[in-house]
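Showing just some of the chains, left in place.
Lettered A and B in written order, each chain numbered from 1.
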């Protein structure tokens, strides 16, 4: 059994931004030499999400509109008493999920036809990290 | 350390259907020979969920009604510009979660008294897969 760990860095231009990271994760798995196992892909900041869904701009727009409806910005969140203004970002990231486990089979990400891995930033314009930890059998 | 991978296939009759899969997962774990570790159970399609909760028809009805309230069908989702009509299914599956990790201890699924694993289909009537990847120590 082997493990292999790398970190992806993000510093988005917009406060909210969805970034496809399937290729970056696949590249880390490839360099790990692990051919059967699992890759944990997990946001290390609490106003960002990692999720799996479709790579389709309309759907990403739907997600963003939906999150705004269920977890609106601009409400008088009690968290804001700390000086923060990102209460909604904590809730939005909770709805999307903060991590995924990607199975690895025969040296590749074992994803369905439409599965893509996304990083979703809800409080951007600063440096943030995602950990990718691969665990399994080398070839 | 060993790994063992199988796929469950679904082709539900109804567009939306919740299917208990605890026994199928337990059977795969049993055949894997792995007695201590984890089983990843993950939907490979982006309009389906895998979750753990109670095996009780009333509650399943409550989940479905609740999902319809939070992520209604029939809205003019932008995703529908692609020809799809399942925008809500992507949101519903996001609320329920698309994967779970089931711990394995002493050769069995290490679940609490009421924990059951479910596959939740939100855009059915076509063939879909769930991956079950078991990782851990053989006996």
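Keep this in mind: a residue touches a chain if its C-beta (ideal position, glycine included) is under 8 Å from a C-beta of that chain, and two chains touch if they have at least 3 such contacts.
Everything numeric in this text was worked out from a predicted model, so none of it was measured.
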Whole-complex copies, counting every chain including the 2 in place:
3
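Rule of thumb we're sticking to: only the chains that are shown with their structure count from here on.
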Quick check: how many Å separate the C-alpha centres of chain A and chain B?
20
Spell out the part of chain B that touches chain A in their complex, as residue ranges.
1, 3, 5, 40, 42-46, 70-71, 77-82, 87, 90-91, 94-95, 97-99, 101, 129, 131, 133, 135
In the complex, the residues of chain A that touch chain B are 1, 36-38, 51-54, 56, 58-59, 61-63, 66, 70, 95-97, 100-101, 103, 105, 110-115, 135-137
